[in-house]
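Just below is one structure, and these are the notes that go with it.
Omission of a single protein chain aside, the complex is shown with its protein chains in their original locations.
And now, chain A:
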């Protein structure tokens, strides 16, 4: 943040990237965090008056760091930021001169955001054939792109049912159920402990992803891992639906390798203390959401406020060995193809 301030001291009104980002998330419930992050960075490029390359880079880096530190779990957000950073450096390498580089980025910023949004539509078209008449689909949490795929199938007259896990602690499964039921799709919401029970009734598991990591595994809402294991043991296909801007350069080998602390397992010897800590956590979460925003919700779900104010659903890591395939806008990829995509971008 400080770097951004420094750069805009020369009489320019200061550009608050965090505000821009928050606004994007609040006004558009369909936008994802990485896209919002890149859109904010594009706006930052627009506003910045840097005259040297290193100043320019440090401003962008500062902006990207500000965004990353604003949320507790920045997997998908940092995927977007890093990708954009990489892109800027390559553009600078090709163009060499700061003014034309900025022009170039300005011209392409909107295009990028448009393409990222189109990605969801392309995935829906590519993946719609996986859902067939008479199938029961098992879903976890709330993924915009999974929903888009299912709505596309419903639009085409495919008759399918969906079982949605409640997905505690976020409870986002209910939100997914609401959206699907709105379109007349029969949905059953089951508690997370009923996942194993329900597995036998489904033909296909579809999940989204917070981030797709280098070995082809995914980081997604807590509970995805157990779902994947159950699917494997029941020999049900487990598909991940994710846009390729969610590919991140991480190589976790287990649950505990993720680059942030999740505070999921906490030990107590005292019942009352456990209850007290639990209550504190809840209060802290509520305090994080400014009152004004909560009041002017304007029909946007609580999830958006959460996204904007750093409360992210807890996540776990699902290894590539459990994933049948990843449905991305570039086609249906095996987990092995993810590393190749990433290598192509970064090397």
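FYI, a residue touches a chain if its C-beta (ideal position, glycine included) is under 8 Å from a C-beta of that chain, and two chains touch if they have at least 3 such contacts; residues count from 1.
Convention: contacts and distances are computed from a predicted model.
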Listed names "Potassium channel domain-containing protein", "Translation initiation factor eIF2B subunit beta", "Small ribosomal subunit protein uS9m" or "Actin-related protein 2/3 complex subunit", matching UniProt entry of the absent chain: "Translation initiation factor eIF2B subunit beta"
Option touching the unshown chain, where A:69, A:94 or A:233 are the choices: A:94
Residues from chain A at the interface with the omitted partner, ascending: 83-84, 87, 90-91, 93-97, 100, 103-104, 107-108, 111-112, 115-116, 119, 129-130, 132, 244-245, 247, 324-325, 330-337, 340-341, 344-345
